[in-house]
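As you look at this complex, bear in mind that one protein chain is not there, while each of the others sits in place.
Going in written order, the chains are labelled A, B and C, and every chain counts its residues from 1.
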Amino acid sequence: MKVLYFAWLRSKVGVAEEEVAPPAAVTDVAKLLDWLKTRGPRHAAALADLSAVRVAVNQDYARLHDKVGPGDEVALFPPVTGG
Amino acid sequence: MKVLYFAWLRSKVGVAEEEVAPPAAVTDVAKLLDWLKTRGPRHAAALADLSAVRVAVNQDYARLHDKVGPGDEVALFPPVTGG
Amino acid sequence: MIRVQREDFDPGAELARLTAGNHRIGGAVSFVGLVRDFGGDKAVRAMTLEHYPGMTEKQLAAIEREAGARWPLEASLIVHRYGRLALGERIVLVITASPHREAAFAACQFLVDWLKTKAPFWKLEETPDGAAWVEAREADDQAAAKWRQG
Partner (left out) sequence: MIRVQREDFDPGAELARLTAGNHRIGGAVSFVGLVRDFGGDKAVRAMTLEHYPGMTEKQLAAIEREAGARWPLEASLIVHRYGRLALGERIVLVITASPHREAAFAACQFLVDWLKTKAPFWKLEETPDGAAWVEAREADDQAAAKWRQG
């Protein structure tokens, strides 16, 4: 699974993109976010306030209960402030 | 007083513009329209249905009870169909 | 700024000129009206736009002032053509520029609605059946009326 970070989430986590292999129990967005927090102190700090985090799965906006799996592209970013 | 005609009012009356000297009793738009009808059959035909005639006095839209006088520029035209 | 002219205009050049150097502008909305090939049910090939020289300029200037009083505009422009116009030709350009996109949209739509119902222009359309003066469209009057309630 590929995880992408944008804007201040990228700065806080310290990488723009990483390949991860979460355990099989991680089946939806909520569980993935919980699991990502355990990867280290920077991940934990970046994801401390989930109200400021938006998620896309395979380039579509996703909600906490949406499914995620091994081949997916998951992106985490702040609320958009485009144009 | 100068009277201007536009669009099909011009075609029906047969002139684009005329100098007129209505009697002193012609003091408002309604009276001017009634008096113009008496100028000839083309005027009478053009002004037969006043619901299709709009009026401007000195280049501002005017109503039937608005005053008109000797020095004024009065324009008669159909409802506008601009742009 | 308003202009009434027989010649065509360049929407991109007008926009660039109007917004150049003004860094308070966040959004600019432009409307370009074109001669299209149906007025009601008939096939339109061209039209001639007659206007009332003098009154047109006076009324456009008044409408533009009113838009500037209602919305926080940094700049605005109305260019309206008259004379014979063939299918696809540009008729009118309205540009409004504001710090806020909502104001630019509202002011532009307000001006266009007014132009269609209040500016002293009359359309003579050329169709296969001959030339005919266009009658006023009730939907246009309603579009303009909504602003009077606002």
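Here is the rule we go by: contacts are C-beta pairs under 8 Å (C-beta built on N, C-alpha and C of every residue); 3 or more make two chains touch, one makes a residue touch a chain.
The shown structure was predicted, so the numbers you read here are calculated from the model rather than taken from an experiment.
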Among the displayed chains, the hidden one touches A, C
Of the residues A:L4, A:A30 or A:L50, which one touches the chain left out of the display?
-> A:L4
Contact partner of the left-out chain, one of C:G27, C:G54 or C:G68 = C:G27
Touch list for chain C against the chain that is not drawn = 10-13, 15-16, 19, 21-38, 87-88, 99, 101-102, 104-105, 108-109, 112, 116, 143
Which chain A residues touch the hidden chain?
-> 4, 6-8, 56, 59-61, 75, 77-83
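Note that only the chains that are shown with their structure count from here on.
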Report the inter-chain centroid distance for chain A and chain B in whole angstrom, where each centroid is the mean of the CA atoms.
-> 73
Length of the line joining the C-alpha centres of chain A and chain C, rounded to whole Å = 49
